[in-house]
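Of the protein chains in this complex, one is absent; all others appear in place.
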Amino acid sequence: MRYIDKTVVGLSIAFLVLLFADFFMAEWVRFIGLQSLARGAVALGLLVLWRTGLVSFGHALYFGFGAYAAAMLTLVGYHDAFFLVFAGTLAAGVLAFLLGFLLRRYRAIFFALLNMAFSMILYGVIVKTEALGSTDGFSVLTPTFLGYAPKGEAVQTTLFIFTLVFTYIVTVGVHLYLKTTLGGMSMAVRENEIRVEYLGYSAEKVIHVKYVFSGLVAGFGGAIMALAIGQVDPDSMANWTVSGEFVFITILSGIGNVGATYIGALVFELIRTYAFEYAPLFWQFILGGSLLAIIMFLPDGIWSLFGRLRRSDSSESSSNSNKAPSP
Amino acid sequence: MTAVLEVRNLQKNFGAVIAAKDINVTVNEHEIIGIIGANGAGKTTFVNMVTGYLRPTSGQIEFAGRNIMGLPPRTITNLGISRSFQVPQVFASETVFDNLMMAYAISEESGLGLLSPLYNDERAARVDRHLARYQVAEYRNATSSTLPQGIRKLLDIAMAAVSKPTILMLDEPTSGISAEEKFDLMDIIMEALRRDQTTVLFIEHDMEIVERYVSRVLAFYQGRIICDAPVAEALLHPGVREFVIGEEYHRTRTANGNGGDNGGQL
Partner (left out) sequence: MQELIVILVDGLVFSSYLFMVSVGLTVIFGVMKILNVTHGAFYAFGAYMSATLIGAYYNTELPEFGGFLAIFAAAIIVGVFFGIVLERGLLRFLYHRDEHIIVLATFAMFLVLEDVLLMIWGTDPYYAYEPMALLGAVDIVELTFDVYSLTLIGLAVIVALGLWLGLTKTKWGKLLLAVIFDREISQAMGINVTVVFTVTFVVGSIMGALGGAYIAPTISVSPGIGVEVIILSFAVVVIGGMGSIPGAIIGALLVGISRAAAVHKFPEIELFVIYAIMALVLAIRPEGLFAPPQARKI
C-alpha cells in the first residue's frame, strides 16, 4: 500500500501556503477566499451525496439555517466565533438528522425536489418573519475568538485562519473517510441498492449518514458566511437559486477529489465577482454560459483538467468520476 | 437431518392475483433442492418471501427455529440466508475485485468497524482465494459491466456466498448461459458450495441440471407446490409431467453420462 497519500499531502501544502499567505493578502482577496472556503465546504457535502447517487436542489436549507442560527445567537449576546460556528453547524446537523429520516427514502428527482421544497419552506418562514428582518435580513456583529477581539482587518485575517483550520480538518477527514467501508458504500448504494441490502446492510442508513454530514458542512459554511459578510438575508442564503449555485459549484469542480470543491467555489466566486463588476447586465449570462460550457465540454469538472495535466493516483479520481449519479 | 428452514401455509396475494398458496416446505441441513415450474408459477415469489424482499400475506417462516417473517433482506442475510438473482445484481462500474472487497467488508464489519479502511492485505487475500474458488481470477480487474454473462452470474453468486450462508438460494443460475457452458458453470458453483456444506435451493428450468445436482425437487404450479419428492420420483410425477416438464421427457442417460432427448426443456 502506498505510504504517502498524495491528496493529504496536497491539502496540507495548500493549507500551509494559505495560512502563510493570509497575513499578506489584500482584503478583497481574503474575502473571496473566505467565501470560497465556506461554499466549498457546502459543495463537499454535495460531493459526498453525489457519489451516493443523490443530488439535492435544496441545500440552501442547511446553509441558511446555519447562517441564521449563528446570526440569531449574536443578537442575544454571543460573540465567540467558536461557539457561533459550532452552534450553526450543530443546528443544521440536527435538522438534517431529523429530515433525513424522511428524505432517505427518496431518490433521483424526488429527492432533489423534496429538499428544494423544504428549503423554500425555510425561505418562506424567514421572509414572513419581521423579527428576522424579512427580506432585508439583519446584520451580524463582529465575532471574537476565545477572548481575542480583533479589530479592523484583523477580524477577517483571524476568521480566515479559523475557517482554514476547520475546512482543512474536515476535508482531510472526508478524504480518509471515503476510503473506509462506509465511505465506499456511497458507491455501493449508488450502483446497486438491492445488492447492498442483500449483502446485509441498510442502504437507507448509509444515505442518512451521508445526508447528515452534508447538512453539517452546509451549516458550517452558512455560519462562516454569516460571520464573514456580517449580514444574513434570505435571498442570498436560503433561496432556491442559492441551492442551484451550490450544485453549480459541485459540477464545476468535479467530484474526483475532495479538494476540488474549493477550487470550484473559488472559480465560481471569481466569475461572479468579475462578471458583476465589469458587465453588471451580463453577469447572469456569463454565469449561465459558463455552467453550460462546463456541462457540455468539461463534464467531469475542473478537476478533470488536473487529471489530464498530471497523473493523479488518488483513489477517488478513477473512472468513477465519469459516471452520472443515477445509473 | 435437522430442519433448518420451515415454511408453513405461506400465501401471497397481489390484489386479486394469488401468487402463492398453501406453501409448506421443510428444508433440512445440507440438502440440495431443485425448484422447478413454469414461468409465473411462483418460484421467484417463494425466494423473495423467504429472503424478506416480499412480505407474505399470511403464513410462517422459521429459520433455525427463529421466526423470520417480515424481516428485511439485510437482517435475513445476516442471519444466514443469501440469494443470487436472475439478473445478476453487482456493482457495474467496479471491478470484480472491488465488488468482492465490498462484499467482504460489509459482511465482516459492523458498527465503528465500518470506519476502518476498506482495503487491507488480508481482505484482499481472502478475495483472491474466493475468486480462485469460483474460477474467475482472470477477470479480477475487469469492470463488471464488461463481463460475459456467465462470469457475471458467477460474480453474483460469489458475492452472495461471501458471508458463508447457511442457506443459499440461487434464482436461475444458468439462465442466459449457452447449453455447452451450463454444466461447467454449475460444476464450479456446486463445488465451491460443497466445501462449506451450504444448503442450496436453486430455481432451474433445465431438467438435466436438476437431475445431476439435486437430491430433492419442489415443483410449483400456479402458486402451489404440486410435488415435493426425491428427484427420481418427482420426474415421474404425473402433475410434474403434465405441467412442468412435458409428457415426452425421457431420462436416457448413457454410460458416458450424456443425456437423451431434452423434451423436458421449457
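Each chain carries a letter (A and B) given by its place in the written order, and its residues are counted from 1.
In the analysis below, contacts are C-beta pairs under 8 Å (C-beta built on N, C-alpha and C of every residue); 3 or more make two chains touch, one makes a residue touch a chain.
Computed from a predicted structure; not experimentally measured.
Student: If you put the missing chain back into the full complex, which of the shown chains would it touch?
Tutor: Within the full complex, the chain not displayed touches A.
Student: Consider the whole complex, including the chain that is not shown, and state which of A:Val9, A:Val29, A:Leu75 or A:Ile109 touches that chain.
Tutor: Reading the full complex, the residue touching the unseen chain is A:Ile109.
Student: Using the touch definition from the top, which of A:Ala26, A:Leu146 or A:Met296 touches the missing chain?
Tutor: Only one of A:Ala26, A:Leu146 or A:Met296 touches the chain omitted from view, namely A:Met296.
Student: Going by the contact rule already stated, which one of A:Leu18, A:Val55, A:Met185 or A:Ile207 would touch the omitted chain in the full complex?
Tutor: Missing-chain contact among the listed residues: A:Val55.
Student: Looking beyond the chains shown, say which of A:Ile121, A:Ala154 or A:Leu305 touches the absent one.
Tutor: A:Ile121
Student: With the missing chain put back, one of A:Tyr68, A:Phe248, A:Phe268 or A:Trp303 would touch it. Which one?
Tutor: Among A:Tyr68, A:Phe248, A:Phe268 or A:Trp303, only A:Phe248 touches the chain that is not shown.
Student: Which parts of chain A are in contact with the chain that was left out?
Tutor: For chain A, the residues touching the absent chain are 55, 57, 102, 106, 108-110, 112-114, 116-118, 120-121, 123-125, 127-129, 240-241, 244, 247-248, 251, 281-285, 287-289, 291-292, 295-296, 299, 324-326.
Methods note: only the chains that are shown with their structure count from here on.
Student: Can you compute the centre-to-centre distance for chain A and chain B, using the mean CA position of each chain? Integer Å is fine.
Tutor: About 45 Å, centre to centre.
Student: In their shared complex, at which residues does chain B touch chain A?
Tutor: My answer: residues 51, 72-74, 77-78, 82-83, 85, 89-94, 102-103, 105-107, 109, 113-119, 121, 143, 159-160, 162-163.
Student: Could you list, by residue number, the parts of chain A that touch chain B in their complex?
Tutor: Checking each residue of chain A against chain B gives 1, 177, 179-185, 187-188, 191-192, 194-202, 319-320, 323, 327.
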